[in-house]
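Supplied in structure tokens, the structure appears directly below.
Note that one protein chain of the assembly has been removed; the remaining protein chains are unaltered in position.
Going by the order they are written in, the chains are A, B and C; count residues from 1 in each one.
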Amino acid sequence: MPVKVAINGYGTIGKRVADAVIKQDDMKIVGVAKTKPNYEAKMALAKGYALYASNKDSLAKFDKAGVKVRGTLDDLLKECEIVIDCTPEESGYKPVYEKANIKGIWQGGEEHSLTNLSFNAAVNYSECYGASYVRVPSCNTTGLIRTLHPLESSFGIESVLAVMVRRATDPYDSKKGPINAIEPELEMPSHHGPDVQSVLKTLNIHTIAVKVPTTIMHLHAISVKLKRTATPKDVLDVWSRSPRIKFVRGEDGVKSTAQIMEVARDMSRNRSDLYEIAVWEDGVHVVNDKQLYYFQAVHQESDVVPENIDAIRAMMKLEKDGKKSIEKTDRSLGITG
Amino acid sequence: MPVKVAINGYGTIGKRVADAVIKQDDMKIVGVAKTKPNYEAKMALAKGYALYASNKDSLAKFDKAGVKVRGTLDDLLKECEIVIDCTPEESGYKPVYEKANIKGIWQGGEEHSLTNLSFNAAVNYSECYGASYVRVPSCNTTGLIRTLHPLESSFGIESVLAVMVRRATDPYDSKKGPINAIEPELEMPSHHGPDVQSVLKTLNIHTIAVKVPTTIMHLHAISVKLKRTATPKDVLDVWSRSPRIKFVRGEDGVKSTAQIMEVARDMSRNRSDLYEIAVWEDGVHVVNDKQLYYFQAVHQESDVVPENIDAIRAMMKLEKDGKKSIEKTDRSLGITG
Amino acid sequence: MPVKVAINGYGTIGKRVADAVIKQDDMKIVGVAKTKPNYEAKMALAKGYALYASNKDSLAKFDKAGVKVRGTLDDLLKECEIVIDCTPEESGYKPVYEKANIKGIWQGGEEHSLTNLSFNAAVNYSECYGASYVRVPSCNTTGLIRTLHPLESSFGIESVLAVMVRRATDPYDSKKGPINAIEPELEMPSHHGPDVQSVLKTLNIHTIAVKVPTTIMHLHAISVKLKRTATPKDVLDVWSRSPRIKFVRGEDGVKSTAQIMEVARDMSRNRSDLYEIAVWEDGVHVVNDKQLYYFQAVHQESDVVPENIDAIRAMMKLEKDGKKSIEKTDRSLGITG
Partner (left out) sequence: MPVKVAINGYGTIGKRVADAVIKQDDMKIVGVAKTKPNYEAKMALAKGYALYASNKDSLAKFDKAGVKVRGTLDDLLKECEIVIDCTPEESGYKPVYEKANIKGIWQGGEEHSLTNLSFNAAVNYSECYGASYVRVPSCNTTGLIRTLHPLESSFGIESVLAVMVRRATDPYDSKKGPINAIEPELEMPSHHGPDVQSVLKTLNIHTIAVKVPTTIMHLHAISVKLKRTATPKDVLDVWSRSPRIKFVRGEDGVKSTAQIMEVARDMSRNRSDLYEIAVWEDGVHVVNDKQLYYFQAVHQESDVVPENIDAIRAMMKLEKDGKKSIEKTDRSLGITG
């Protein structure tokens, strides 16, 4: 019997996790909850998802807009075994899930302390096996973990400085800017550093964040002081054996995040998503044997999607071996490595 | 036996037409030709297309880059019955196709005079039936024809003024701007007006074009003086019975081209394309009974793709009835009307 | 004795009007009021303006930030004869000014009904002579009036359609977007049409507005059906004799709003402002003798500044002749026509 999954918050992440769940044979979507009867709600219905209003107030809006729902979140929670919470940060649903006696997964907008368990399939799958509450760190944090964990395992890491050049908002949004400015995050380290440490506990990392006028991807310029010497080829070899990393090459004309997203579209993936972290093969440099520099790009809308699937599988004890779960998830989403 | 189709120029339009052709049961791709061994060429191979270099010089580049091709365009042309020319404007391949004795379809970058037949499936399918050389007008022109032709048929049109707020470049491109400017096309009318008249011969239309810093869609603000009175509902009714028009609503939160593209992504179409012209239902206004105003958005990368398929079908006499071809094409691409 | 002017709201418009007032010999700034002790407040002090907090709450913020003010708005109003209200729309200060028994000028964010007098120096200076409350229409409306009024006077106007391609936010702002989208104003006509009619009472005008990702200028594509025949040269001649219109030429490399703003910078004006409406000389076209099309660009931050100065002069009876006021203002600001 497939595990019954609910989605609370059918937005950028929620709708993607829903579409990923229905591609698995060991889980299914029993419904999605949404606050507003907007175009995304209508698309949810068009896709065949059972739609629920987030609460009584929402319900009234759906009724007024003539958009049929099955009930409210409370009704939905009765139908499911686990809920993926993709609501805005600090929405505070934990007590509700506890009361409903169901497991829950949160996204990176929440603090690690909400669950005390932050998940990355390649790092701590077994630690989350059977857990009730788990958090999948944010897109940027997940991106850093994906490439840093293999480096740490293979070469040891003295220290990391990651400068994150962040997209300012998602493609669907037309309200937020800036249109023509660069905005540094003046507090330091940015929250990403400690967030990476919620998974890679002992990593010595400092993060700096800068916001720029683009919507499609984040770009990270990363400086890693390795403990053991490595060549660029060594590093690329390690990454080629690690999950959810995709190489791109400036030489092939992939010179910016624009062309990376074009590659993703050419792969005919759902919503033109790129679940992998893109690393420029010809942007990997090692200076003085141990000082590594590289660039990576993060598709903020989708890189955490496969992690959510694996988290469900771990928490619901559908698969004991993290590697097998990763492979199963990746196969279903067309991630070929 | 499916018709053998070649693609010359595997870029924004070429790769989309290729992917659309292989969804048909009455035609197939025998190969695609490309000038450069870049990431798009590699994706063509990954998708299983037979890849050819555009010419001898290209061939050398492919060899040097270690990207295997089957030969050059000349070789490809021997394998096909019809070629879709998606090369940059004025590439001048017509004599080559004539010599190879194959039919050819060009895109809107070319002048009408190249073929003296400009195609729109809903307007002049039968006129192009069996033709050797046909041109599919540009994305903007096709967009104007899609909504104006039904109006002309149903209400008569005294005159049209279309102000086109144009995206400056396509999403894959990171070279072209502007980043922060608006650029009017000072010559008037813009080429789009006469181009519409290459299909709608007697339409009295004036077009004005303005370039803005966005990559995802063109937006048209259109003013139509109708010959007969009509309400917004009358107009919407006519369009709802016309092919390849999709309604969106500001009330549903679709307030800009950003949300239209998000809807397209939510539909899980290939490359997140929107083949239809998007018209804002709540942006249709009629003043003084006959003066109609409306907004439409054009997905410049894909709206001409179904037209190319229908053009192949007409020229190769695969289907006599334009309506049936449109339905067949739309079904294959997931266009539900 | 120069007229004593106060500025309520020292933001984009307020600070510019202040700097323009101090260039006049018949008026002076007695103080500026601001809600927040931010960098603009500090610059006001650096420039030597007497700074006041908008209210008691503001005062506390200024105190906390250690930014010295002279008191609150109430104190400032006691010092002045007329206040220029540059606060956000519908801030509702009118009763306060009435109680303080001072005259007031509002900006275009307010409704015409607030004052029942909307001002344009070239159109209705004498009508506002001695008036107590006057509104200067918005940047876009002022821009339309500047070029349409001379046309109406010289050739008569049957009807106007103005499509306004609007900058989304001002250069100083880094919060608002869109970053990559075009957003039409679905309601029609946009408020600009009726707003133009608050000054040009009998003009038959329809306006359409579209928001685009740029910060520097609005661009208008305007279609005018004239009553009498005119050539482009006739039209340019009329405008060359009209105030606050500046010609630019695509042939000179001024192809977009970017180069217009560069011209403004090259003129070494304060804040690189362009008080004039820029009209492309080689973008003026006449079809069938009476159908005129033209493009103009509006520097949203500054085109209303000289109008505010003239409005002060009219209301305070400093100069009876509107033309003379315009000349005086223009000379002081470096507007040479």
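The rule is short, and it goes like this: a residue touches a chain if its C-beta (ideal position, glycine included) is under 8 Å from a C-beta of that chain, and two chains touch if they have at least 3 such contacts.
Computed from a predicted model, the values in this text were never measured in an experiment.
Undergrad: Could you tell me which displayed chains border the chain that was left out of the figure?
TA: A, B, C
Undergrad: Identify the residue among C:Ile102, C:Val136, C:Leu186 or C:Ala258 that touches the chain left out of the display.
TA: Of the candidates C:Ile102, C:Val136, C:Leu186 or C:Ala258, C:Ala258 is in touch with the missing chain.
Undergrad: Looking at A:Ala181, A:Val238 or A:Leu318, which residue reaches the missing chain?
TA: The missing chain is touched by A:Ala181.
Undergrad: Write the list of chain A residues that the hidden chain touches.
TA: Given the touch definition above, chain A has residues 161, 163, 165, 167, 178, 180-184, 186, 188, 206, 208, 210-217, 219, 221, 223, 250, 255-259, 280, 282-283, 285, 287, 293, 295, 297 touching the missing chain.
Undergrad: Which parts of chain C face the unshown chain closely enough to count as touching?
TA: 15, 19, 36-40, 42-43, 47, 171-174, 179-180, 216, 248-249, 252-256, 258-259, 261-263, 265-268, 270-272
Undergrad: Footprint of the hidden chain on chain B, which residues?
TA: These residues touch the chain not displayed: 168-169, 171, 173-181, 183, 213-215.
Throughout what follows, only the chains that are shown with their structure count from here on.
Undergrad: Could you work out which chain's C-alpha centre is the most distant one from the centre of chain B?
TA: Farthest chain from chain B, going by C-alpha centroids: C.
Undergrad: Rounded to a whole Å, what is the gap between the Cα centroids of chain B and chain C?
TA: Centres of chain B and chain C (C-alpha means) sit 42 Å apart.
Undergrad: Can you work out the whole-Å distance between the CA centroids of chain A and chain C?
TA: 47
Undergrad: Please output the residue numbers of chain B that touch at least 2 other chains, ranges allowed.
TA: 180, 216, 255-256, 258-259
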